[in-house]
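Just one protein chain is left out here, and the rest sit where they should.
Showing chain A:
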C-alpha cells in the first residue's frame, strides 16, 4: 500500500499539536486539542484507504482496482458528525462552567484532596477502648447511662 507523505506529515503535526493542547489546564485549549486530534484521526483513516482512484460509481469498463476505496470516506463522515456533536456539547459545558464559576480550567477533585489529607487516626476505630464502659461486667445494666450521650448537633 502506498501512502501520501504530505498527508502523513500533516497528520503527525495535527497529532502533536492536538496532544500538546490536550495536556493544557484550560478547558478551551483542551477542546481545541480534541478538535485538532479528531482531524488528525480523520486523515489517518483517509490514508488507510490507499491511493486515490476513480470515483466509486460503477462503470462497466473499469477494473475493481481503479476505484478509490469509498469505505474510509464513509467512516470519516460518521466520525466528523460525532466529533461535531461532542464539540458542541463541550462548548456548552465550558460556557456553563464560565457562567457559574468564571472558571475555564480543569479543577481538582475536592474529595480526593480531602482523602489525601485526612489523618490516619480514626476516632471511632482507633481510639483505645476504655475498660470500664462495657455493659456486661457490672451487676446491673444501666440503659440510662447510654442515653446520656445526647446529640451534639
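Throughout what follows, a contact is a pair of C-beta atoms (placed from the backbone, for glycine too) under 8 Å apart; a residue touches a chain by one contact, two chains touch by 3 or more; residues count from 1.
Everything that follows uses one rule, which is that contacts and distances are computed from a predicted model.
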item	value
Record-based protein name (UniProt) of the chain missing from this complex, from "Na+/H+ antiporter subunit D", "Molybdenum transport system permease", "ABC transporter ATP-binding protein" or "Polysulfide reductase NrfD"	"Na+/H+ antiporter subunit D"
Touching the absent chain when the full complex is considered, from A:10, A:32 or A:47	A:47
Per the touch definition above, residue among A:17, A:32 or A:90 touching the missing chain	A:90
Chain A residues that touch the omitted chain in the full complex	1, 22, 27, 30, 34, 37-38, 41, 44-45, 47-50, 71-72, 75, 78-79, 82, 85-86, 89-90, 93, 96-97, 100-101, 106-107, 109, 111-112, 115, 118, 123-124, 147, 149-153
